[in-house]
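Note that one protein chain of the assembly has been removed; the remaining protein chains are unaltered in position.
Showing subunit A:
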Amino acid sequence: MKENEVPQDKGNLSKSNMKELVYATDEKGNYTTALSTGWEPKTIALSNSIDEINERIATAKEQVKNGEVSPIVYFMEFSKMDIAVLSSYVGMWQWRVKRHFKPTVFAKLSNTILQKYAETFNISVEELRNFKTD
């Protein structure tokens, strides 16, 4: 990559005025560093991932609404977590966390357990228990 070809596309970084450092060659072919505001192929890749997450969140919301899963699933997706990450944050086995995905099991959970989830999601126990889907 040549220094004058370092992409300066608008992207996820330029929104917050951040620039990243890349390595490029100057006109003599010697290496130097340059700052880049973003590159389109990357922006598309990232927005692809973000769309994917938003889709997952929307699906989870729908499932909570239909009483198929507990609000824990929604907040897990909302916090960009998967079961492995969530289980290590709350300090419980994955099968236990998976069990708490069932609305019937969720309804009977103690405050102590709910507190662990609420802390992980940065919300209150009330918000977790009385999650509104609309």
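Quick notes
The criterion applied here is as follows: a residue touches a chain if its C-beta (ideal position, glycine included) is under 8 Å from a C-beta of that chain, and two chains touch if they have at least 3 such contacts; residues count from 1.
Here, contacts and distances are computed from a predicted model.
You can't see one chain of this complex, but its UniProt record names it "Butirosin biosynthesis protein H, N-terminal", from the set "Butirosin biosynthesis protein H, N-terminal", "ABC-2 type transport system permease protein", "NADH-quinone oxidoreductase subunit M" or "Fe(3+)-dicitrate ABC transporter substrate-binding protein FecB". Shown as candidates are A:Q8, A:N66, A:S88 or A:N111; the residue that touches the absent chain is A:S88.
Where subunit A meets the chain that is not shown, the touching residues are 1, 12-13, 15-16, 18-25, 29-31, 33, 35, 39-42, 44-46, 48-50, 52, 79-82, 84-85, 88-89.
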